[in-house]
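Supplied in structure tokens, the structure appears directly below.
Here the complex is missing one protein chain, while the rest keep their positions.
The block that comes next holds subunit A.
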Amino acid sequence: MAATKASKEQKYDRQLRLWGDHGQEALENAHICLINATATGTEILKNLVLPGIGAFTIVDGHTVTGEDVGNNFFLSNNSIGKNRAQAATELLQELNSDVSGNFVEESPDKLLDNDPEFFHRFTIVIGVQLPESTCLRLGSVLWNASVPFLVCKTYGLLGYMRLVVQEHTVIESHPDNALEDLRLDQPFAEFQNHVKSYDLDSMDKKDHSHTPWIIIVAKYLEKWFSEHNCRLPKNYKEKEAFRQFIREGILKNENGVPEDEENFEEAIKNVNTALNLTKIPSTVEDLFNSEQCNSITSQSPSFWVMLRAVKEFVHNEGNGSLPVRGTIPDMIADSQKFINLQNVYREKALQDAAAVSKHVECLLQSVGKPPESIAEKDIKLFCKNASFLRVVRCRSLAEEYSVDSVNKDEITSCMDNPDSEMVFYLMLRAVDRFYQQHSRYPGVYNYQVEEDISKLKLSVNSLLQEYSFNVNIKDDYIHEFCRYGAAEPHTVSAFLGGSAAQEAIKIISHQFVPFNNTFIYNAMSQTSATLQL
């Protein structure tokens, strides 16, 4: 047992550094459903099996053809004629013995007819190369069961993904460029006391040169405040003056030449960001104003309970600000000064988290739930990430497809540029229409390419008419889509395989932020777009 855990730590080391042990745990508890083991499907699944999801089930009623084996790494030519779900499961299972692989030799339509609740058991369902009708039926079942649904399609040189999830909360969004939470514009009492313990004018050179820049800026801000009517430096001119003010504080030697004080240079360099006003990001304000935050019930997920508690904190102990994050960047300083300063922030963060905890307890009590329902460490994690909270809400497929609620504005405004990625979305919709009418895709066989162009054009026009899209689709795109002949080239499948797998991991782990809600990849130009439809 211990050996397995150690070897898993080694095997997954490179990814554990991205989503941590708790993220990995979420993956290992996940059961993913893949519908259709085409090249796109198996590529997606490969990128989920390798990092160690708990289990997968492939649903596929198709029989393996020679064409299937040609573009699919997880089908071999001796599986031609066999059920595709079974054939692919074998070769995918072989990738990682930690993962449990299952298959159902059935079309999703049959399952929807006979046992729609079959899909309720999954953490996420990934549907690949699905015809529109199946997609919509499945979409409805999964929406009502609150099971996330990821629709993927490779069509010629295009990749398409659609995420359907009602409400997905993210505490750990891991933003690339986060601003520090230093509170220099509104220093808390404990920080002010700490700053008081420094007397820059009476320090010896060694201490002076190893004082953290945060302390330096704080000291100089105090002086500036007293000379400027308690106002922060607010424009370029004032900030320059402030920088100069700090520069004058650099020690000088007997000849009046300024010494080399890197910590002061750091202070000067950081003035701009240090003077950023502490404020609650608009994303978080929006969350505070949302329905789920303001009506906490016994059904409320812990995310909303914690968010409400933070909101209460903001209006009370926080004096209008979020709980202090508690981290500071590295800076030139001697060990003791740095650690002491770091501890001031850490302790404040703990204090704030404890206050938030009290609010959490009250809220839980008010809806009849025990205070232990939400763990202390989860509250601490929540507070630390308070500025970075995100909630993704995708529209349902029904909303996207209904004439009454279709996102006409987005579609027509994108199509102001007739070559924008939106044209591919419309073409994919048109091709689905073609399939509905002719029970096949356009241009699959060489002889069909020419004659299908006019038929596809009819599908395009019927689509535009039904939704009253006043847009123009160039003939070139109609021709190109006939040329594609519903091909699923491996490299495009592989691109989508990586993209979709990572979105699934985001949904499962609740870390990093999923896209909302339509992603189009164009392999011809190597460009992409995210559309909210």
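We take it that contacts are C-beta pairs under 8 Å (C-beta built on N, C-alpha and C of every residue); 3 or more make two chains touch, one makes a residue touch a chain; residues count from 1.
The rule is short, and it goes like this: contacts and distances are computed from a predicted model.
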Which of "NEDD8-activating enzyme E1 catalytic subunit", "Polyglutamylase complex subunit TTLL1", "Glutamyl-tRNA(Gln) amidotransferase subunit A, mitochondrial" or "Dynein light chain roadblock" matches, in UniProt, the chain that is not displayed: "NEDD8-activating enzyme E1 catalytic subunit"
Candidate in contact with the missing chain, chosen from A:Asp181, A:Glu261, A:Asp432 or A:Glu480: A:Glu480
Residue among A:Tyr12, A:Phe264 or A:Tyr425 touching the omitted chain: A:Tyr12
Touching residues (missing chain, whole complex) on subunit A: 7, 10-18, 39, 43, 46-47, 50-52, 65-67, 69-73, 76-77, 80, 95, 156-157, 173-176, 210, 330-331, 333-336, 338-339, 342, 446, 449, 476, 479-480, 483-485, 487-492, 494-495, 497-499, 501-503, 505, 512-516, 519, 521, 523-528, 530
